[in-house]
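Comments concern the structure below.
With one protein chain removed, the remaining protein chains of the complex are shown where they sit.
So that you can tell them apart, the chains are marked A and B in the order they are listed, and the count of residues begins at 1 in each.
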Amino acid sequence: MAEEKDNKLSAYLERLKQQAATQQHYGGDITPEEAKMDIRDCPKCGAGRAFEKGLTACTYCGFVFMDIKLTDGVNIKKENNS
Amino acid sequence: MFGFFNKKYDNPALLEEMKTRQERWFAFLDKLEARMHELTTAAIPGLQEIFNQDADPYKRAHSNMLQGLLGQINHMRQKANDIQEEQIIDFVYQAEAMVPVVTSTVGRDYHNRIMNFRMACLNRHYIFDEKLNKCMQRLQQATGARDLEAAYQEQLRAFESIRDKFSCQQCGGNITIEKMFFIDTYVTCPFCHSQNTFSPSTGARMVLHDARALAEQRTAHLRQAYEESTPRDPEREKVYLRAMIDEWNKIIPDMAEENEKFYERLLREQSFHHFK
Partner (left out) sequence: MSDNPLLEPIHGITLEDYSAACAKMGSGLSEADIAKALGVEVPVWQEANLLWPERMKQDETFHIVTLFGQYFGQADQHPKFSNLKATVSAEGGANTDRIKSDKSFYEELEVARQVAYEYGLDGAQWIADKYGITLGDFQIAASNWNAQIHQDIAADFDGYNERQAAYKAKYQQLFADAQGGNVADDIEF
């Protein structure tokens, strides 16, 4: 009787542990990623984006990278508007 | 005058019923307590194992397992509450309705006995509830808090080791990342002035996520000093909040301006709560 109960408890715990370890989490696993560097050239004329010309439009052909007005954020500031 | 209210009232069946009911109730709670202790003690090693092997930055596997265990303990709480309602409280109402009115001598005697029964049963339940909360606490504290300080120091070292290993994607010139970033940001090549996009590692992003919790861990002693003061001392709370925000700002200097605004709000609420 007592043995049966102990078995039941350990079976429950084993199952709970297995379930915790193997079940899929909403949003999926988080795969650790390394830091990386990237760049976006103008898709229209191929020119790079120069710092002093701002982030929002291509200084050469006028291509609009972002159709918004940058405000003062964390690292991006008003001055970064083209 | 006629002695109606002093007439002998005797109900041995009721007394016997109270006695056995109380014994059954105590035995029932004894069994539940034994089971929740067994469950808690048996669960802790597995819970710790899952915590230690859970690579997820949010420790979701551990959190799910813990929720499941707490769910079972709560199920026992629910079971005890339901039985108390059906078998103790309802019974007390029925018994009180059955015996003579409390204003008579025999009535008073029986009402006292019923009250004693009720108190004994509720006190036993109170003790059960306390023990249940202890078990929940043991499960919650089985793994201790995550060592956020160690994780943070590791990220600082990781950043130092990679900060000058990047190059401009336009001209190939070497770019040193000026400070630790926690979200994607633009960095300018010092040679060709092109705007590169820097994406921090997952570990660095987690520093931002955990920054407040780490600041709270660092200033836990001040919070404790505030919480232990009676009556709660608003000056100590201010000392704690200021120190916590300072630590937070040290971890994420980029957010200092926003944190200060949040601090202002906390102060406004503090004066509201203490002086209302």
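To be clear about the criterion, a contact is a pair of C-beta atoms (placed from the backbone, for glycine too) under 8 Å apart; a residue touches a chain by one contact, two chains touch by 3 or more.
These numbers come from a predicted model, not from an experiment.
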Which of B:M18, B:L32, B:V92 or B:L222 contacts the chain that the document leaves out: B:L32
Touching residue (missing chain; options B:N74, B:Q94, B:N116 or B:Q140): B:N74
Where the unshown chain meets subunit A, residue by residue: 5, 8-9, 11-12, 15-16, 19-20, 23-27, 40, 55, 65-71, 73-76
On subunit B, residues whose C-beta touches the chain left out of the figure: 24-25, 28, 31-32, 35-36, 39, 60, 64-65, 67-72, 74-76, 79, 83, 87, 183-186, 197, 208, 255, 258, 261-262, 264-265, 268-269
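Heads up, the rule we're going with is that only the chains that are shown with their structure count from here on.
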For subunit A paired with subunit B, centre-to-centre distance based on mean C-alpha positions, whole Å: 29
Complex contact set, residues of subunit B against subunit A: 38-39, 42-43, 46, 49-50, 53, 56-58, 60-62, 64-65, 68-69, 162, 166-170, 175, 181, 183, 185-188, 192-204, 254-255
Interfacial residue positions of subunit A with respect to subunit B in the complex: 9-10, 13-14, 16-17, 19-21, 23, 25, 29-41, 48-52, 55, 74-76, 80
